[in-house]
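Sharing a structure, written as structure tokens. Questions coming.
So, chain A:
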Amino acid sequence: MFTVPEFSTLQAAIGRATEAEVLRALNSDHPGLDGLAALLSPAAEPHLGAMAKRSGIITSQRFGRTIQVYAPLYLSSFCANRCAYCGFSAVNTIERRVLTFEEAESEAMILHQRGFSHLLLVSGEAPAKLGVDYLEEMALRLRGRFAALSIEVQPLSIEEYARLFRAGITSVAVYQETYDRDMYQQVHLGGPKADFDYRLESPARVAAAGMREVGIGALLGLSDWRAEGLALGLHLAWLRKHYWRTGLTVSFPRLRPAQGEFKPLQPVSERNLSQMIFALRMFDPDVGLYLSTREEGRYRDGMIGLGPTRYSAGSCTAPGGYGQESAGAEQFEVGDNRSLAEVSAAIQKKGFDPVRKDWDAVFQVQGDRQQAA
Partner candidate 1 sequence: MLTIAGRKFRSRLFGGTGKFSSPEVMKEALEASGCEMVTVALRRIDLNNPADDIMSVLDRDRYLFLPNTSGARDAAEAIRLARLARASGGGEWLKLEVTPDPRTLLPDPIETLKATEELVKEGFKVLPYMNADPILALRLQDAGAVAVMPLGSPIGTNQGVLTRFQVEIIISQAQVPVIVDAGLGAPSHVAEAMEMGADAVLVNTAIAVAGDPVRMARAFAMAVEAGRIAYEAGLGAVSKDAAASSPEDGLGFLR
Partner candidate 2 sequence: MKVFCNGQEQELTPGARVTDCLNTLGLDPLSVVVECDGKILTREEYASHELQDGSVLELIRFVGGG
């Protein structure tokens, strides 16, 4: 079982790091956890340029000059959890919506027409409104038209993940939000998500169920971002050891002061975010790194080639929002509003290839509609 040390222990390890250790990590092929701690520390800040260069070299060796593009498809804003930072929190009085199968398919077809081949299906946690049956049905309906379907929903059991895999879901994102147990309890005030350990164990269940990929991440700004980075490194190393066949990705959702009513308790600057991305790239050369539309276009364009490998585009975080102008409450405010065409052009302008289709469902042995019932 994966366990994470006390957050203060992680912070202490980072606090102890010296410039000598930063230099060693920069010059090593295997910086290890010690190296990661050093690269996340304040001592590494003067070396951001070198970190960017090294991160870029490693990224191009492992991923080529490519950025994979995808779109989120929000299926439901119903949620039983009371997370202090989220637009869908149960305590918020917003218009709640769950898409019917037809509505969801129609949203998906809009994205298909725009050119997306990878979708991330997102929902709040309200199994009565949207449970595994619903997701299974959506997977079966969509898998013929999309190369890869991911989900970002409430933690499920191994059997449920296996069922969804057979139906056509290829990867699962489940972010710990914060690896700081104390902070976690403070911001997850109620609902099933309040269980820190169950959530922490979820990526392992995803991998055990046979999913091709699992995505982890922390919501930056809840607690000390440096320690979150070290915790993510620990989580990656554990998953690599125990589930070596499973692909891994990390996402970096960052709370921004201008967005929403929840203010980040420990603001994370763009420099901080970049340092974290570069450090994790050096620590784990093969991990996919997501930079979503929370970030501004200027920042995302600047980071092309320096570490991130997956970009969303034209995102709408309200269920039904692709088809309708005023679709109701968003989960978070988008920072980069550009369309897929615009983001693709920006990627190409930097000399990179925007990859719309990186995996084909025909290669994956999946269950039939009948078997999946």
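How were these candidates chosen? In short, all candidates are chains of the complex that A comes from, given by their letters.
Rule of thumb we're sticking to: a residue touches a chain if its C-beta (ideal position, glycine included) is under 8 Å from a C-beta of that chain, and two chains touch if they have at least 3 such contacts; residues count from 1.
Everything quoted here is computed from the prediction, not taken from an experiment.
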Fill in: Direct contact with chain A in this complex, candidates 1 or 2
1
Fill in: candidate 1 contact footprint on chain A (complex, rising order)
22-24, 26-28, 30, 46-50, 52-54, 57, 240-241, 244, 270-271, 274, 298-299, 301-303, 306
